[in-house]
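Can you read through this structure? Questions will come right after.
Missing here is one protein chain; the remaining ones are kept as they sit in the complex.
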Amino acid sequence: MVPRYARPEMTAIWEPEAKYRIWFEIEAHATEKLGELGVVPKSAAEALWAWWNTNPTVDVDAIDAIEAVTKHDVIAFLTWVAENVGDEARFMHQGMTSSDVLDTTLAVQLARSADLLLQDLDLLLAAIKRRAEEHKYTPTIGRSHGIHAEPVTFGLKMAEAYAEFSRNRARLVAAREEIATCAISGAVGTFANIDPSVEQHVADALGLKIEPVSTQVIPRDRHAMFFATLGVIASSIERLSVEVRHLQRTEVLEAEEYFSPGQKGSSAMPHKRNPVLTENLTGLARMIRSYALPAMENVALWHERDISHSSVERYIGPDACITLDFALGRLTNVVDKLLVYPERMRKNLDKMGGLVHSQRVLLALTQAGVSREDAYRLVQRNAMKVWESDGTLSLLELLKADEEVKAALSDEQLEEKFDLDYHFKEVDTIFSRVFG
Amino acid sequence: MVPRYARPEMTAIWEPEAKYRIWFEIEAHATEKLGELGVVPKSAAEALWAWWNTNPTVDVDAIDAIEAVTKHDVIAFLTWVAENVGDEARFMHQGMTSSDVLDTTLAVQLARSADLLLQDLDLLLAAIKRRAEEHKYTPTIGRSHGIHAEPVTFGLKMAEAYAEFSRNRARLVAAREEIATCAISGAVGTFANIDPSVEQHVADALGLKIEPVSTQVIPRDRHAMFFATLGVIASSIERLSVEVRHLQRTEVLEAEEYFSPGQKGSSAMPHKRNPVLTENLTGLARMIRSYALPAMENVALWHERDISHSSVERYIGPDACITLDFALGRLTNVVDKLLVYPERMRKNLDKMGGLVHSQRVLLALTQAGVSREDAYRLVQRNAMKVWESDGTLSLLELLKADEEVKAALSDEQLEEKFDLDYHFKEVDTIFSRVFG
Amino acid sequence: MVPRYARPEMTAIWEPEAKYRIWFEIEAHATEKLGELGVVPKSAAEALWAWWNTNPTVDVDAIDAIEAVTKHDVIAFLTWVAENVGDEARFMHQGMTSSDVLDTTLAVQLARSADLLLQDLDLLLAAIKRRAEEHKYTPTIGRSHGIHAEPVTFGLKMAEAYAEFSRNRARLVAAREEIATCAISGAVGTFANIDPSVEQHVADALGLKIEPVSTQVIPRDRHAMFFATLGVIASSIERLSVEVRHLQRTEVLEAEEYFSPGQKGSSAMPHKRNPVLTENLTGLARMIRSYALPAMENVALWHERDISHSSVERYIGPDACITLDFALGRLTNVVDKLLVYPERMRKNLDKMGGLVHSQRVLLALTQAGVSREDAYRLVQRNAMKVWESDGTLSLLELLKADEEVKAALSDEQLEEKFDLDYHFKEVDTIFSRVFG
Partner (left out) sequence: MVPRYARPEMTAIWEPEAKYRIWFEIEAHATEKLGELGVVPKSAAEALWAWWNTNPTVDVDAIDAIEAVTKHDVIAFLTWVAENVGDEARFMHQGMTSSDVLDTTLAVQLARSADLLLQDLDLLLAAIKRRAEEHKYTPTIGRSHGIHAEPVTFGLKMAEAYAEFSRNRARLVAAREEIATCAISGAVGTFANIDPSVEQHVADALGLKIEPVSTQVIPRDRHAMFFATLGVIASSIERLSVEVRHLQRTEVLEAEEYFSPGQKGSSAMPHKRNPVLTENLTGLARMIRSYALPAMENVALWHERDISHSSVERYIGPDACITLDFALGRLTNVVDKLLVYPERMRKNLDKMGGLVHSQRVLLALTQAGVSREDAYRLVQRNAMKVWESDGTLSLLELLKADEEVKAALSDEQLEEKFDLDYHFKEVDTIFSRVFG
C-alpha cells in the first residue's frame, strides 16, 4: 500500500482492527449455532455477544503481543478474546480450523471492498453522464490512428466511457458475488468435526453464500476472477486517462485537467499545465492490472491446500482494492472538473480546411452521376491544394470554384456536404442506447 | 498456433476461409437491409445470396492475390466477390467501414469459439462427475502443505473440480455474451452514412447483440474480459493437472494417467510412466494465462481507435481459443481414463500409523474429562513413538496399551476415533450441494 | 507464429528441417568423440559424416511418419538416419538421453536467433545514427507530459534511441552468451553413461559452452533471462513507435511514416496517412513482452525435471524470436524512411509565442537585480497575454514593450534569451557521449 494512493474508507477495511472485528463476528455467530446444536453451552455465545455489545476496543497491540509468543494469529486472537470475555470464551472455534476464519474474513473484506468500488463506479458514471449530456452536441473531430477522421461530439466520447464503465460495473457485481462465500468446513473441508449448518448460519449472518465444497480453503479461482476483473476495470481507467492526456497536449488542447485560478496565476509558464492526474492514473492502471497474474498463479494450490497464496494476497488484497478505489475517485474528479474547450475543438475540427468532408463529397459526386474515377480525381485535386496550404485554403471554396464540380453539384448541395449536423443525426439514438 | 496443440474444429473457425464466409454474411445481410431501406437496389442482396446458395468455394489464394495488389484486405475480398457475383455486387459495403466487418467477424469467431469451449467444458464436467460418483466414498488422505492431514475421499476431490469448472462454465457464458456484439456504425461510430437499423439487422441475423456505442471499433474491454476469463479457466486446468502429477509421483502413486497395456508391456522400466499429459497441460495453462495481459493493454486505444490491438489479436485470438480447446479436450481425456488406485490410497492413508486421527483422540480425551494439558501429553507420547517407528507402530494399539489413556477411554471408544466413516458423514451433503 | 509478422531467415531457424540438421550434428559430433574414446567404432562417425557430406535432403515427412509409429521424436529421427546411413548408425546416441539433443538444439536455435537479432539491431542502430546526424541541429520542441517544455533537436531524440538500443544490444549479447550452452550429461545429469569429454567436444564443435551442471535439462533460468531481455527490447521498440505515432498526429505532424508518391496520389484524403506500422509495432511489443512471464514460470521445474516447460517453449521460442526479428526490421525501415518535417517542427516550436523561453527571461531578470517576486510578476503578466492570444502575440515583443522589463534588460539582452542556439550548445557533447 502506498499511502498517497489510498483513501481512508477503503484502507480501513484492510486494517488489522477491521480484520479482527470480522474474526470475532465469525466466531461468535459460529458459537451461537453450536449452542443451538447443543455442541457448546448456549451461554457461550451469549457471553461473547454481551461483551461485544459493550463496543470494546480491539487492542491490536495486545493481540500482536500474544501472537509473538504463540506464533499463531488465530490462537492469539482467541486468547485475547478469552482474556476479555472470560471462561465462556473457551467454547469458541470448536471444530473449526484457522482457514475457516481467515478465508471467510477475506471474503468479507473483498465483498466490502467491492461494495465501495461499486459506489465509486456509480459516482464515476454519474460524473460521466453529466458531462455527456452537457456536451451531447459539442462537435469535435473523431480520430483514428491519431489522424483526423470524421466529426463526432464530445458527448459521444463520454457516452463510450459511460457504456464501458457500465460494463465494468456489471462485471464487478458478478465478481463480488463470486467472492462472497463462507467456508466453515474444517481441516480438509469434510465437516468432520463441525456441522454444515454452522457454515450456513455464519454465511447468513454475514450476508455470504456458503462455499459448496471447500478444502480447508476457499478455491482460488474465485479470487483470480476477482482480481482479473479489477485488472479490466483498471484498463478502462487507463483508456479514459490516455484520452484526457491526448486532449491536453499543447497542440490539441481540447480539454484540460482542472486547475484552480490560484494555480494558474502562480505560473510564469501558463501553457505548462500538465495532465499529471491522468498520467498518474495510467501508472496505477499498470499496477492494478499486474495483480491479475499472481492471482491466477495462486489457483493451482497443492492437493487440499498449500499456503503459497497467502503471501500474494497480503500484497494484492489491499493493494488492488485500495489503489483501484483511489484511482476511481481520482478519475471521477478528473471527469467532473475537466475543463472542456468547445471552441478549440471546433478550431481543430476545421484545421484541415474541410478535408474531413471529402468522403461525403466523393459520394455525392458519384450519386450525381460522375464516374467513381472522375469523382476521385476532382476531389483529389482540390484536396491536395488544401493539404499543401496547411489548412489555410478551404476545400468547400475550392470545390465551389471548380468548374467540373460545379457541373455536378450546386453550391447549396456542396455546402450541405460540409454540414456537421449530418454527422450527429444519430447521436440521440446512441444516447438512448447508452443511457436508456 | 502450434499444430500439435490444435484440434480441427476450433482451428477451422480461425482459418481464412471461415473468416471470409463471415465477411460475406455480414456484407450480404447488410446489403439486404440497405435494399429494404431503399439505399441500394433490392436486387443486390438477391444476387449475393443467389450466388452464395450455390455454395461457392472461397478461393483464399485468389483473394490473397488481389490483396497483394490492393494492399487492403476488405477491398480485395469485395473485389473477388464482385468478380463472381457480377455487377450487383458493387452495392455491397455501402456506408460501411472495414472495421465494421472485421470487428463483427472477430465477435462471431470468438462467440463460436466460446460455444466450442462450452461444449468442451460440458464434456469435462461429465467426465469429472462420473469419476466423482465412482469414487464418492473411496478414502484417501487429505493433504495440507503436502503433509497428511485428515481423510477425504477421491470423490470429494472430483467434486471440487466439478464445482470449479462449473464456475468456469458460468464465467465463460458471461464472457461469451459480452463478446458477441455487432458494430456497423461507420468510420467513427456515428452512423453518419449508414442507418442503425442495418446494424440491428446484421446482429439479428448473426445471433449477436448490437454494440450500443462503437468508435469504428468495438471497445476492447470486452475482449480483455474474454481473454482474462480464458486465463482463469486455464489456471483451473493447471490446478487439476498439478493434482494428477502429484498423485502419480513414484512415492504417492495413487493415480496415473492412462497407458494402454501395450505401452505398459513395452517398457523395461515399468515404474517409469510419466504424467506427461498433465505436465503438458501445466505449460499450456501458463501460455493461455499470459494472453490476458496484452489483451488488457489493448483496451487503451488512442481516441476513437488505433490499430495496435490488431497484431495482438492475430496471435491471441486463435492461440488462446485453440490452445484452451485442446487443453480442455486433453484434460477430459486424462480425467476420463485416469487410473485410480484405491488400495494405494488406503495404504498411504495408513502410512502414518494412524497419526492422522490424533486430533480426534485428543478431543475425546478432553471430553472424557482429561485436562487439555494431560490429554496433549498422553497423545503426544504415543504419537512420537509411532512417528519414530516410521509408521510401523500403530497409534491405536499404543493408545489401547497406555494405562492413562485406558482410564479415560475404552478400546471401543478409541476404535471409534479411528473410524474413517466419521469423516465421510457429510460427503453426501457436499455432493448434493455440488451436483444438485 | 503469425506468417505476416515473420521473415524467412529467422523462420528457417525454427523449422523442422533446421532442427533435424542440428540434431544430426549433435549426434554425429558425439559419436565422433565416442569413437575417439573407444566406446563405439570410429567407423560410426565416419559413416555419419560421409553421408552428411553428400548433403542429403532431410525428409521431414518421412521422419514424421516414423514418429507416428514410435511416438518418440528422437527415436524416429535416429531410425530415419539409420535407414539412410546403414548399420553404422546404430552407434549413435550411445549413453545420451533425448534431452541432451533437444536442449542443446534449443540452445543452438536461440543462439542463432540472437545472432540474427544482433544483426537487426546493428541495422537499426545504423539507421538511427544516420538520422541523428542528419538532424543533429534540427530544432524541435521538447515536451514533458505532452506539453511544450524547452527546445531540443530531432537529432537528440535519435541519439536517445541510439543509446537505448545500444544498451539493448549489450543486453542481448549477454543473454545470448547465457543461452548458448551444451548439455550432454545423461538421464539425470550425472554422466553415468557418457563421458563429460563428449559434452565438451560437441560444445566446441557447435560454438557453445558446456553447461556446468545439468539435470537432464539445461536450467530454465537461462531461458527466462533470455526472453525477459527480448521483452525489454520490445519495450524500447514500443517507445520509439509511440514517439513516431505522436509526431504523426494531425495536430503535430512533425514526421510521418514513409508513403510512396503513388500512395499519396491515390487518396482523396491526403491528410489521412495513418502511422499503421508503428501502431502495429506497439501491438507486437505487447506480445513479445508477454512471453517473459511464462518463461519465468518455467524455471521452477519439479526435481531434476518435468516437461511443463516444453509446451511453453514451442510457442514462445519461435514466436518471440520471429516476432522480434520482424519488429526490428520494420522499425529500421520506419526510421530509415521516416519523413521528417523541420519546418513544421519550427512552426510548432513557435506556436506558444515564445512562452517556452519564459524561464530564461525570469532568470535573466533576477540576475539583473530584479527581485524574484517582481521578476515573476513581470514575466507572468506578459506570458498571460500571449497565452490568451492563443499564440498570436509574441512574448519577446511584449517584453520589449514592457517598461519595467526594459528597465532591467535591453532588447538585445532579451533577444538573446529567445535564442535557440543557447539550448543546443551541449548537443555536441551529448553526441560525443552517445556516438563516441
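Per-chain numbering from 1; labels A, B and C assigned in written order.
One rule holds in what follows: a residue touches a chain if its C-beta (ideal position, glycine included) is under 8 Å from a C-beta of that chain, and two chains touch if they have at least 3 such contacts.
Computed from a predicted model, the values in this text were never measured in an experiment.
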Chains in view touching the one left out: A, B, C
Per the touch definition above, residue among A:R112, A:H201, A:R239 or A:H309 touching the missing chain: A:H309
Full-complex contact with the absent chain, from B:K129, B:R143, B:R171 or B:H201: B:R143
Residue touching the undisplayed chain, where the options are C:V2, C:L123, C:A163 or C:A368: C:A163
Touching the absent chain when the full complex is considered, from B:T153, B:N193 or B:S358: B:S358
Identified contact with the non-displayed chain, of C:I63, C:M96, C:A180 or C:L293: C:L293
Interface with the unshown chain - residue positions in chain C: 142-146, 149-152, 156, 159-160, 163-164, 167-168, 171, 174, 178, 186-193, 196, 210, 212-213, 215-216, 219, 221-222, 224-225, 228-229, 231-232, 234-236, 238-239, 241-243, 246, 282, 285, 289, 292-293, 296-297, 299-307, 359-360, 363, 422-427, 429-430, 433-434
For chain A, residues in touch with the removed chain: 1-2, 4-5, 245, 274, 276, 279-280, 282-284, 286-287, 289-291, 293-294, 297-298, 302, 306-312, 314-316, 319
Residues from chain B at the interface with the omitted partner, ascending: 141, 143-149, 245-246, 248-252, 265, 267-276, 279, 293, 297, 348, 351-352, 355-356, 358-359, 362, 376, 379-380, 383-384, 386-387
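Here is the rule we go by: only the chains that are shown with their structure count from here on.
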Pair of chains ranked first by number of touching C-beta pairs: A-B
Same or different contact residues where chain C meets its copy chain A, judged by the half mark: same
Separation of chain A from chain B, taking each centre as the mean of its C-alpha atoms, in whole Å: 25
Mean-CA-position distance for chain C and chain A (Å): 33
Overlap residues in chain A, where contacts from two or more other chains coincide: 143-146, 149, 246, 293, 297, 359
